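The structure appears below as structure tokens.
Every protein chain of the complex appears in place save one, which is left out.
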């Protein structure tokens, strides 16, 4: 049994596996299947200042080895999260990353400020949601905006601040550097890639929002590349995600430079995916005689 | 039997299907399997001023529903193309798109100038190859550079000029507009997405070049989105590609706005893919009573 | 709420119409807790998303569930390749089913096309108290009529082209029944325009109506918020989720 624990900006995780924001709600639904304490952490559904109803349906489309979603940040608002969901999650013996978003930098800061008074472990600031009109990807695709929103949120909270980056950019390294300079304690990547599917019988986009965010195994090579580039360019830790569906994938992303790994769409294919991934990682490490998963982080040897 | 012919900037194609540059060499190898005149056109292997040896192997990696390549523009040089490959292809009753690349705008222009004296039908200027150190993606990820190289090549040739765009950008629409303004007659998209895979046993990137370009079905939703965005933003025709592996995919990309469709990685899975795609498109059109494939171009009705 | 994910043996497989298959699946722990109107979420090998399919039969004694599905695309085609004896990966039972009240003495069950299967467990419960109206494109698409008759329910068959049963839509016999002999409840599943028409008729007649909706799903259990459906409760608009709050909704709550 290898030591699977990791530490990301001062927070201890019993293992590196975290269900990604948006696929796991606030944990209650999957708790019917397994105890949440099997997980290293949970990234909660993107939460905003006020309740949001999200986009019209259809919000989901399938793609080769992946999917599109255009949920559009439906959520009950941060007050509900703090009063009802967070206290429950905090009893579950796993790290809680509160994923937050907002239409303006000030709104993001206000949400973060509310969390600052709670016992939440980390804040994951989503500056990369492709499914909302304001904020979202607009923040994540400009270095200036990314820096500004990070700075404002930084000022609003002393919690470890993870900024979640968009892959829909020319240089994710530049964005990562700019949020690092603005005070982020870590970055997480990748959010979804903007995609589209059309029903050729009706000639309508399958998603009511026309376009949506692509995730799942299809995007894994892009995640590996971006994690590798960013981990080599910044001094803060990187939380990796994008298409991870097996222990081997998680190991690969950690070798590329991730200190912890989030799992999204794979959970829809197999709800036990995060738990199995933990087991598979352990098997791999044992088979190689590696005693601690920390020893593989960033160990890829480029040619 | 529906009318499958299309016309892209004045050039007639008997059908919209074109093997994409780099997967089909100069056509000779696949001619063992089927006559080239079954195809609408051929986009030839990216060719530069002088012979290039390309990158070290491994140059190929598999990914979920896709692949990476880092061939690095290995080619025999434009003079060989003009003396040996082009005359042969011109006897084959299909449109020849000469795909060209170069390390500097001037080099690209010089290659184009050489082609200007030949009977090649179109020039496809690749400003988006992720696998070479100079030129390549560097041109395709900046509006200024993309405009400059297009302008220089435009001045060097009167041939219809298609500029091939990179998906590794924040706004492909901006790049498309800038090459349109610089005199491109059409744009083709998408080239490959930059990705990486690591062999977790050796901790080495699978590709000797560390990173490579991702293509295949996995990228299809990104291609649909980008073709749709670009087709709605420019007045010149769009040649679509990226992950097309069936007649339904080709129809979808044309509904998104493509006037013709290139097929790449799918040919590796099934060498007859381009021929089958033509047949499947015809079947679909017939089943819907659509008499000409031209009638579906850009007909998606967004919500 | 309670659901399980597991691999279960297909006890029998039958092709009951062109491209329509019936599977009986041995899954005692699921059958034990399943209710009419719920669905199962099936993994199709090679596909990222599971496919939601209604429960068409629950046999708690034998520990089996029955599903009936049509090949509509690649995923259902892949599932249709499974054979008797193979394992099927299900997350089940899911969702909020039909409200079944012992007080109901007369109910109408309406199924349109591949929306017919979820009506069968209700027919089994209500028996002679139920009238089942099923509508299909044409005679070759007709399914489950003998099953309905075996429950003791009255079965009225309609086809769009008149090639079997009554020529016309299910709303015609429904109109007649609503005026002639007002039922306690109407339950329906099928294409949206049909459900909309049924809901309007029930509203006019003041009859309680429940409908089962479809939406594209990812998680199937209410976590991803993918399968939104605009509803209203207590005069407030509310984005419910088909997989958790539905698939069965009170027709009055749905904002069409």
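Going in written order, the chains are labelled A, B and C, and every chain counts its residues from 1.
Basically, a residue touches a chain if its C-beta (ideal position, glycine included) is under 8 Å from a C-beta of that chain, and two chains touch if they have at least 3 such contacts.
Owing to the predicted nature of the structure, the values given are computational and were not obtained by experimental measurement.
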Q: Give the residue, chosen from B:23, B:36 or B:125, that touches the chain omitted from the document.
A: B:23
Q: Touching the absent chain in the whole complex: find that residue among B:41, B:160 or B:216.
A: B:216
Q | Touching the absent chain when the full complex is considered, from B:82, B:267, B:281 or B:300 | A | B:267
Q) Which residues does subunit B use to touch the chain missing from this display? A) 22-25, 28-30, 32-33, 45, 53-63, 65-67, 69, 71, 74, 206, 216-217, 265, 267-272
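To be clear about the criterion, only the chains that are shown with their structure count from here on.
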Q. Suppose subunit C were not there; which sets of chains would still be joined by touching?
A. one piece
Q | Chain occupying the middle, per Cα centroid | A | A
Q: Please work out the Cα centroid separation of subunit B and subunit C, and write it as a whole number of Å.
A: 47
Q: Measure off the straight-line distance from the CA centroid of subunit A to the CA centroid of subunit B, and report it in whole Å.
A: 33
Q) Tell me, which residues of subunit C touch at least two other chains? A) none
**Q.** Interface hub residues of subunit A, defined as touching at least two other chains
**A.** 56, 61, 63, 65-66, 216-217
